[in-house]
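The complex appears here minus one protein chain, its other protein chains still in place.
Should a chain be cited, it is by its letter among A and B, assigned in written order, with residues numbered from 1 in that chain.
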Amino acid sequence: MKKHAITLTVNGEERDLIVPSNRTLLDALRDDLGYTDTKYGCGTGECGACTILVDGMTTINGCLTLAATMNGKSITTAAGLARNGHLHPVQEAFIENDAIQCGFCTPGMVLKTISLLDENPRPTEAEIRHGLEGNICRCTGYTKIVEAVQDASRRITGSNVSAIGE
Amino acid sequence: MSEIERYIAPNQLDDALEALAGGPVTIVAGATDLTPQITGGKRVYKATLMNIQHIEGLNAVTKKDGKIRIGSLVTVSEIRGNPMLKKHGGILCQAANHFASEQIRNAATIGGNICNASPAGDMIIPFLVLGAAVELARWQDDRIETRSVPLDEFFTGPGRSVARDDELLTAVIFDVPPENSIGFFRKSGPRPALEISTVSIGIGGDFSDGTLKNVRVAFGAVGPTALRGKLTEAALEGKTLNQDVIQAAALAARQDVSPIDDIRATKWYRTHLIGVFTEELLNNVCQN
Partner (left out) sequence: MTENTPPINGDIHRDIRHDSAHKHVAGSADYIDDIPEKRDLLHVCLGQSSRAHARMKSLDLDDVRAAPGVVMVLTADDIPGRNDVSPFAGDDPLFAKDIVQFHGQSIFAVAAISRDQARRAAKLAKIDYEDYPAILTIDDAMAAKSYIEAPQCVKQGDSVAALKKAPIRRRGCFRVGGQDHFYLEGQIAMAEPKEDGDVHVWSSTQNPTEVQHLVAKVLNIPDNGVTVEVRRMGGGFGGKETHPSLFAAAAALVARKTGRTAKCRVDRDDDMIMTGKRHDFRIDYDVGFDSEGRILGLDLKLASRCGYSVDLSPAINDRAMFHSDNCYFLEHVTINSYRCRTNTVSNTAFRGFGGPQGMIAIERIMDVIAHGLSKDPLDVRMINLYGKTDRNITPYGMRIEDNIAPELIAELAETADYKNRRKEITAFNQANKYLTKALSLTPVKFGISFTALHLNQAGALIHIYSDGSVHLNHGGTEMGQGLFIKVAQVVANELQIDIDRIKISATTTDKVPNSSPTAASSGSDLNGMAALAAARTLKDRLTAFAENHYDCPSDQIIFRNNHIYLGDQKISFNQLVHQAYLGRISLSSTGFYKTPKIHYDRKTHKGRPFFYFSYGAAIAEVIIDLLTGENKILRVDILHDVGKSLNPAIDRGQIEGGFIQGAGWLTTEELVFDDKGVLRSHAPSTYKIPTSADRPAQMTINLWNGVNKEDTIHKSKAVGEPPLMLAIAVHSALTLAVANANSNKAEELSALNAPATAEEILSKLI
C-alpha cells in the first residue's frame, strides 16, 4: 500500500505522520497519534462516536475520512477542548447534567454540541434534537443530553435558551 | 484485493483529467460513500487514488446567463446554507435538510452523491426536478473536452452511469427557474434524517393560476435508478390542479415506479407511499 507523509495539527500540536493511502482519519488519530478519545463505533458514519472538528467548527466523521486527504488540516478532539486546565462549558454542562452513562458517545457528542452551539447559540429543544441526530447514544435516551445542551447554551450565552419548541 | 499504488491530489483540472486518462483511478472527495463501500467489500480501490478536493474551480455555486452552476465539490452543507439556492432552487435546500447527518453533509459532495448513482441518492431527486444536466470533462488531444448529459439520461443502473472511466463530473447545471416556479421534496424512512430513503419524491414546475406547467416529477428508491415520473408528469402538465387531477397523478405515480422488496420496505409499501406522497406534495403546491 502506498504511503504518504502528511501533517496534521491536532489540538494545536503539529504532527507529522506517514499513512497508507487507505487509512482513515480515525485510525490515524487513534493508532498512529494516540488520540484515543476519538472512538470507533460503527465505521460507517452512522453513530458519530468518531466525530471531530476540522478547521474550526466543522464536524466530520473520522471513520469515513481518508487521512491522506486531510493533509494540512487542523483537528480538534475532545482531549483538546480544555483551556488552562478548565473544561469547556459544554463539557461542564455534560458532567453537571448527568448526560453521561457509558461515555463512549460522549467525546463525539460534546464536539457536536460545540459545533451546534457555535452555529446556533440559542437552539430550541427541537433544534437540539435535530442537530444531534448524527450522534447515537444507546444509554441515556437523550433526555439529559438535551438538558446538558440547553444548560451549555445558557453558560455560553449567559442567558436563558428559547422556550421548548416542537 | 487490489492495492493503491499511487495517491495524487491535483490542484488543476487538467492534471486530474490526465491522470484519469492514464489508467484506472478511484476518485475520492468526501469519501462518505466510498469508505463504507470499501470496508463492506462492495468496491475495491483501483491502482490510483485521486483526491479531487483541491481542484480549483469545482467548489463554487454561481448564477450567470440564466444558468445556475454548482461545482461538483460543493458539499451538501453548502447547498443547505446557500441563500441564492434557497431563492432559486429551494427544493435543493429541502433535500439537503433531510440529508443524513451534519457530519456527513459537511463532507459529502454533490458530485459524489450523483456519481455514486444510488437509486436512493437524496440530492439526485431535486436536480432531476430542476431539469439539471451534469458536465463531464475528460482529457482529449491535450486539452479538456467537456460534454453535457441531462441528469435523467445519466444513470444506467444501481451504481452505474454513462460517465466513462476517464471522465470527471465537474458541475451540475440547470436553468434559473422562473419566478413562478415551485418545488417540493419529501422522503420517508423510520426517521426524518440519517436515513437512506425508503422512498423519496420531488415535484416541481411553473405554477400560476392554479395550473402546473413544465412539470417535472422524480422518484427515489423505487427502481434501479432515481427516475423521472413521466406518466405523472403527463397527468399534470398544463392541468389546473384539483382533487381529480391530483388523484389521477397519484395513480400515474404508482404506475411510474417499479420498486422491489428489500430490507427497508416491501414493494407494496413503497408503491403505496409514492401515491400518498404525490398527493401530499400536490396539495402543498395548491396551498403554496
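We take it that a contact is a pair of C-beta atoms (placed from the backbone, for glycine too) under 8 Å apart; a residue touches a chain by one contact, two chains touch by 3 or more.
From a predicted model like this one, the values you see are computed outputs, not experimental measurements.
Within the set B:Q243, B:T266 or B:N284, the residue that contacts the chain not displayed is B:T266.
On the side of chain A, touch with the chain left out of the figure occurs at residues 22, 30-31, 34-44, 46-47, 49, 77-79, 81-82, 87, 91-92, 94-96, 98, 100-107, 110, 125-126, 128-146, 164, 166. Touching residues on chain B toward the chain that is not drawn are 1, 36, 39-41, 188, 190-196, 263-266, 269, 272-273, 276-277, 279-280.
By definition in this document, only the chains that are shown with their structure count from here on.
Centroids of chain A and chain B (each the mean of its C-alpha atoms) stand 29 Å apart. The residues of chain A lying in touch with chain B in their complex are 1-2, 4, 20-22, 24, 43-46, 48, 51, 58-61, 63-66, 68-69, 71, 112, 115-116, 130-131, 133-135.
Chain B meets chain A in the complex at residues 3-7, 9, 28, 30-32, 35-36, 38-40, 45, 49, 51, 53, 100-104, 106-107, 191-194.
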